[in-house]
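Below: one structure, written as C-alpha cells.
Chains shown are a subset, placed as in the full complex.
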C-alpha cells in the first residue's frame, strides 16, 4: 500500500522534521511518500494561505492517484482542499482535522485542540462546527508560537503545549487532546507523558500520524469517500492556472 | 456608498443577465459595480471550481478596498473565499449563502434551497451545517440545469424552480425558499408569484440581490466582520502566484 | 420608503435619547418614524412586561401598515409581539434580537450579548435557543443598570458595557458583541473604539439601528416574513380589549 502525504506548503528552507515522522508512521507493508507544493504558501496560518494551497493540492492529488497511490493525506489542520481533491479521485483523500476530531470523539466525551496561534482559533471552531462536533469540543487553545518556529524550539514548544493541554483538561473539561498543527508531528508522546505526570491521563492525538494510520485502515477496508457526495467536476474552461 | 460585487468566474462569452440585476439592486445613494475574475473557472459547480476562484477573489477584494469600495459581495452560493478575503480588508465581505440562510431563518421557522444541480446538494448541506443552521434547513432540491444554461432558458428554468419550490413547501415543510444559485438573479419575483398562485405564500430569496441590500445595511450601521476572527494574514513568501 | 419603529413602552417622562438615534439611522431615501404605546409598561425588564406590551404592539403594527409604512421594527431585545404582529400584516415586522443574533453569526464564529440586568440573562438565553443560535452564543453578561437609568448616566454605562464586553471577548471567547438593550442606542461606536484600544477589534452591534438598516434591505429586496408561517388570525370574538 502506498500512502501519499501532501504537505501543503512550498518548501523554501530545510525539510521540516515532521517529514521524518510521517515516514516513520507508515503501517506495516505500507509506504509513505511525502510531497510538497510547487505553488502555494510557505506555511498555513490563515484562511487565505489555506486557499492559496488548494489548487496545487488538487494537482498533487491527481498526480498521487496517477502514480498509483492508495490514499492521500493532506497534512494541515485546516484540511485545505480535501473536498476539492476528493472530487478528482476515487482513492481516499483525508484531512487530519476531520479525522482527528471524529476519532477523538470515539475516545472520550469531549476533546480540546491545542494549536499554534490565537488567530487559528476561529478557523478551528468553524471546522468543528462544519464537522458537526461543536458539542464535543471543550476548547481551542493556542501557544502563540508560529508554525515555522515549531521545529527550532522543540523543547519549549512541548512545554507550552503541555501547559495549555493541562489547562484544557483541568479548566475546560477536555478528556482528549488534539495537537492543533501538523507541524507538531512527533511531539504527542512527550506531551502525553508530561500530562500523565501531572495526573491527567488523556490521549494526545498527533493529527497527521493518526490520519496516515486511518488512511491505511480505510484502504484496507476497501472504503473511500462517497463519490455521490464528491462527484467529478464537469469539464469546463479554467483560466490562469497551468493546465 | 460603493458596493463591489465580485462574480467569481472568468467571463468568456457574453455578460450574463444577472449583472443587470446586480446593478439594479443598488439601494438609493449606492452604486453597485460588478467585477469578474482574471484567473478562475467559467462557472462554479463543484468544490474544486470554488477553490480555483479563491486566490483571485482575494486579489479582487483587495482591489475593491483600495478603490474605496464600502463592501464586497462575492456572488456565488458556495461563498468562495469569503473568509480568506475578510482577512485582507476591514470593509465587509459577504457571501450570499451565509447571508441568505441567516436572513431566511428570521422570516420563517424553516427554509429550503432550490439549486441547479444535484451535485451541489452536499456542498449546500455542509454550508448550512457550517453556519449552524442545519436544524432550519428543510431540504435542498435541484432542477438539474447547469449554471451556464440558466440564462438561455429562463422560462423553463423558472418553471422547474417553481415545481421544486412547491414540493419543498408541501412535502419538506419549508416556509421560506432560497434560490440556490446566484445565476438565478431576477427570477425570485416570478417564482414567488407562481407559488402564491398555487397557494404557497412564502418569501423567495434572490441571494445576491438580497446580499447587496444587506451589505448596504451593514455599511450604514458601521458594521463589518470581526477582525479578531479574521485577522490580517502574516507576511510570508508565496510561490507561484502573481505578486 | 417609510420605516416605523415601535418603541414598545408607554412614554411617561421625556423622550429617550434613543429616539434621536433611530431617526438618524434612516438609510438614504428612507424615513424613520417612531411611535410609542398607549397601553403597556414604562420599560421592559421582564417577560411579564414584555407580555403587557404585545396587544398594543399589534395595534400599532396594523396602524403602521394602514399608514403605508414599508416595514415595522419593534424596538426591544425581547422581540415582543413580533410573531403576533406578523400575523396581521404582510409588510416585514422585525425584532432586533432575532436580526442582531443572526447578523452577528455572519460576522464571526461566536457572539456575546451585554445587557442591562442579570434578570434578562434567562430571557436572552432562551431567545438564542428559540432562534437556533445557542451554539454561536458565547455568553450573556449584564451591567446591572436598569433601562430607565441608561440615559442619565451615559458615560458610566458605556464604561460598564466596555468592561463586560472586554470580558466576553477575553474570557468567554466572543468575536462579536451585541448590545443587549435597545436603550443603549448610540453607544456602539464608543464601545467599539474603547474595545479596540484594549486590543479587541470586534464589531459592536447596536440592535435597533442595525435592524432599521436590515428592514430597509428587506423592503428593497422585496422580501417579508413568510405568510405561510404567520397567517392572518381567524376572525373571532375578543373580550376586554379596545376594538
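In this document, chain identifiers A, B and C correspond to the written order of the chains, with residue numbering beginning at 1 in each.
Simple rule for what comes next: contacts are C-beta pairs under 8 Å (C-beta built on N, C-alpha and C of every residue); 3 or more make two chains touch, one makes a residue touch a chain.
Nothing here was measured: the structure is a model prediction, and the numbers come from that model.
All together, the complex described by this structure holds 6 copies of its single chain type, of which 3 are visible.
Throughout what follows, only the chains that are shown with their structure count from here on.
With centres defined as mean CA coordinates, subunit C is found 42 Å away from subunit A. Under the contact definition stated at the top, the residues of subunit B that touch 2 or more other chains are 132, 229-230. Against subunit A, in their complex, subunit C makes its touches with residues 108-110, 135, 173, 175.
For subunit A in complex with subunit C, the touching residues are 121-122, 125-126, 129, 134-135. The residues of subunit B lying in touch with subunit A in their complex are 10, 12, 37-43, 45-52, 54-56, 58, 81, 83-88, 119, 122-123, 126, 129-130, 132, 146, 229-231, 233-234, 236-241.
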